[in-house]
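Working notes for the structure below.
One chain of protein is taken out of this complex; the other chains stay put.
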Amino acid sequence: MPALILFWILAIVCIGAALTMVTAANPVRSALSLVVCFLALAVYYVTLSAQFIGAVQVVVYAGAVMVLFLFVIMLLNLGAPVTSSTKGSNQNTAAVALGAILLLVLFISGIFFEIPGKAVSPATAQAQGTVKAVGLTLYNPHLPWLFPFEATSLLLLVAVVGAIVMTRRQV
Amino acid sequence: MVPVSYYLSLSAVLFTIGVVGVLVKRNPIQVFMCIELMLNAANLTFIALGRFYGTSVGEMYVIFALAVAAAEVSVGLGIIVTIFRTRQSIDLDETALLKS
Amino acid sequence: MNLQFAQLILWLPLLGFLFCSTSGLYIKDRALQKRLTTIIAPGVVLASFVIALLVTLQFGSTPREIIALIPGTSIYDPWIRFGGFRVNFNEVIDPLSLVMSLVVTGVGGLIHVYSVGYMKDDRDYTRFFTYFNLFIFMMLLLVLGDNFLLMFVGWEGVGVCSYLLISFWFTDEANARAGNKAFIVNRVGDLGFSLGIMSIWSYFGTVSFYTPQHRGVLELANHVGRVLDVTGGVVPTAVITMICLLLFVGAVGKSAQIPLFVWLPDAMAGPTPVSALIHAATMVTAGVVMLSRCSFLFVHSAVALHVVAWVGLATAFMAATMALVQTDIKKVLAYSTISQLGYMFMACGVGDFSDGIFHVVTHAFFKALLFLGAGAVIHSMLGEQDMRKMGGLKKKLPATWAVMIIATYSIAGFPLLSGFWSKDAILDSASRSFAGDGTLLYAGGLITAFLTAFYMNRLMWKTFYTQERFTDGQLHTHHHGDSDDSGHGEDQGNGHVHPSPGTMMWPLYILAILAAGFGWFAGPYGPSGGNLLDKFLAPSIAPLSLGGLHPQADLMSPVAGYLLSSLIAIAGLVLAAVMYGRRMESGAILEPAAADASPLVQFLRNNWGFDALYNLIFIKGGGLLAERGLMRGVETDTINAAGDGIAKSVGGISHLLRRIQTGYVRNYALVMLVGAVTLVVGMLVGVMQH
Partner (left out) sequence: MLTGLVAYWDNLRDGIYRLFIFPEYWHGIRLPALVPYVALAGIFAFTLGILPMLIWIERVVIGLMQDRTGPNRLGPRGLLQPPADVLKLFFKEDIQPGSIDVRLYYLAPFISMLVALSAGAVIPLQTVTFRNVHGGLYTVPVTPGNVNIGLLFMLAASSLGVYGIILAGWSSNNKYSLLGGLRASAQIISYELAMGLSLLCVVLLAGSVQLDHIVNAQNTLPFGIHWLPSFLKGSIFSWYWLQSLIVPVVIYTVAMIAETNRAPFDLPEAESELVAGFHTEYTSMKFATFFAGEYVNMLMICGLNASVFWGGWLPPFNCFPFTFIPGFVWYILKVMMGIFFYTWLRATLPRLRYDALMNLGWKRMLPLALVWLFLLAGYSLVRTATAPHITPTAVVTVAHVAPGR
């Protein structure tokens, strides 16, 4: 029961923050709402006993990605758009309508369909989110994660180099 | 223990908010943030289902999604900065880049 | 000798071809190129012949398995692999392919040697030998290939070479037309052949003749009364009949049988060695070879055999009648070739395939000899081919006359010469036809034999005996002290008739010996108890009993048969001698005007109206169909209209669609979302329905 209450509180925070992010005109406010949403998600991860992912979520998303966003927003000094949108009022209506359909469909498939398989006991689940368990899984040469993980480091390197090259003033 | 369908539904809501945001926002940074939200909604699904099945696979996927998102953000923001430098505006409706 | 050496039979001519076709690139000295070509082009063919001979001798004396496969590609990595379709590049070494290889390379080699002299002064000397070597290669591929597909490659290859060689002197439009005609008429037959191959593939599951696992088509057909496919099922007789008839259509085209014979007389437009090699000795016999190769199939279908026999007889007779009225020396020979091919088909049609091959061999000798002799005459006559302008050449060309008379008597069936033996074997078999129509076939064969003897002697009389109808200026003269290269017709009147260079005459002598003696050698009274060829060929040829058919009893005793056919031949020869002996001055039985006026002569000269019929049906009718039906109806009103309509509608649609490209990323994203939502809804609906 406490878990359920926590879930609902976090859900309200999460959805509220997400909605604020979409509706806010000011990108800074948007970004902050998103940070709140990410933090709430991190708490979700911890309650799902994925502590490592929760911490990484905070470090990477809240700590690095969103700071980067804020940094760029402030660097470019972007406020709310000056002109009101003249084009695409149909676009917005259609977007909301389609979003509603999507939500309905996702709800139906998420709630009304029984998920095959059986949930494991909380004790078993608890042992799987620790740093040690994640590390052992990730670096296990008998599991298929090691090579993708190494490849990801290359991806990050490429991204770093790409970002630097792109934003250099003198090319 | 919270049923897994709760998490799936929450994830659906967040994802939909992200999708709608992508479609209605005109500021590319905000669009970008909406995309991040969609990614996170997907991550939540991964974690919840991974815990449900008692495997670490969900976490593995989330780790990769995180890494990719970080790379994507660095490059994407770099692009936005470059566009701003050349056009002095990043409004998606003013920069109809895809129409010659 | 290792049987692997047999590969060289096939590849040596290809080497020659490669040399000849590329020598121009790296040999700038034309004289040197010509000298090298002179050595290499006939050399490879003769070397091929030597190897074939060695293989044959070794093969015939070895008691082990008589049919050997020489893989060019491994079984597991085949030549062609397309889905379940697999074909290997194997050569089959068996009696039939060896006999044919010997004929092709032997007679072909002699004709190569002859051509060295004949083509000596031609501008395109090397090109000629390029085609010749390629032709030998393709013909060998046809006879040595272990599957229908390789045979088809060779089949088409010789067709191409035939086309190239008929129109060798392509600057003359008539030659080019003749080449086209040969090529196009052959296509009709090839269509049948390729349909036959496809049918074999679909019904048998293989196109190989023999395979190491003994699952080849011929091995599958080698059961009394039934034919199996690779999976062990029985192929119905109706299907066998269909396949055989389709294959026979191919044979009819290539071997110039009725109704597709019209190309062969026109093919005489090429150089005379070409006529000798392709249109007498080798290529046109491909049909007979193919029928013999497929004898295991044919014996299972009495209907197909019957058709073959009667088409053969009809061709033999009709071509003989047409030969009676020809005035062009080569055309007489061409029709005689058609006629003799008819004999061979008749032999196959009554199930006596080995005697068909026997006649192929003897015919190769004497017909090559005849053509080469005619070539020598034409050579001496500066390219004149009309017999009406010849006569009295016996004194001028005694050596040529000698070999020609041997060949003439041989083809006429003069006793104890080669043609006598082979033709008599065919007539004997025809008289005992399994279908009971032996008497008719025998009678038709005899009449044709009589006509053959008559028109061949007519040719001899018109050319060699009657009075000269030309001046010395029309002869190939030779001035003492000059080389042969000094040119045609130079210094007219002062020289004497130069028969021909040695390279042209020696092949004739050799062929003359074979044309005279080979029949005895391979015939029933030959060495080693007689019927040497029959015995040698036996493993490659299916007996009639395999299909449940049995020859009838003899019509008469063998000696009576020999006497009768000898009588007929001599009667024909004598009749011609008597009739032309009375007309020594004109050299013609009817005056030209009278001949032109005679409807019978006109009918025969016009190929019994076949040319006119084809002209009407295909040229005129086809032209009308193309112009009225296809050009207006299909091309203009349908295809062009459809094209224009598509273009217009695409333009209109894109005009509408252009509005979709707004350039706004958000619009595109919206469209993407529409697709995604549709997909998810579709999946959901799909899941719900389960």
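As written, the chains take the letters A, B and C, and residue 1 is the first residue of each chain.
We take it that a contact is a pair of C-beta atoms (placed from the backbone, for glycine too) under 8 Å apart; a residue touches a chain by one contact, two chains touch by 3 or more.
Quick caveat: nothing in here was measured; it's all calculated off a predicted structure.
**Q** Which visible chains touch the chain that is not shown?
**A** A
**Q** Out of A:4, A:59 or A:100, which touches the unshown chain?
**A** Of all options in A:4, A:59 or A:100, contact with the hidden chain holds for A:59.
**Q** One chain is left out of this view; which of A:6, A:70, A:101 or A:138 touches it in the full complex?
**A** Among A:6, A:70, A:101 or A:138, only A:70 touches the chain that is not shown.
**Q** Out of A:32, A:48, A:105 or A:159, which touches the unshown chain?
**A** A:32
**Q** Counting contacts across the full complex, list the positions on chain A that touch the omitted chain.
**A** Touch with the absent chain occurs at residues 26, 28-29, 32, 35, 51-52, 54-56, 58-59, 62-64, 67-68, 70-71, 74-75, 130-132.
Heads up, the rule we're going with is that only the chains that are shown with their structure count from here on.
**Q** Could you work out how far the Cα centre of chain B sits from that of chain C, in whole Å?
**A** 76
**Q** What are the residues of chain A that contact at least two other chains?
**A** 87-88, 91, 94-95, 98, 102, 106
**Q** On chain C, where are the residues touching two or more other chains?
**A** Residues 664, 666, 670, 673.
**Q** For chain B, which residues count as touching chain A in their complex?
**A** For chain B paired with chain A, touching residues are 1-2, 4-21, 23-27, 29-30, 32-34, 36-37, 40, 43-44, 47-56, 58-60, 62-64, 66-75, 77-82, 84, 90-91, 93.
**Q** Per the contact definition, I'd like the list of chain C residues that touch chain A in the complex.
**A** So the residues of chain C in touch with chain A come to 664, 666-667, 670, 673-674, 676-677, 680-681, 684, 687.
**Q** Please give the residue numbers of chain B that touch chain C in the complex, ascending.
**A** It is residues 19, 22-24, 26, 92-93, 96-99 of chain B that touch chain C.
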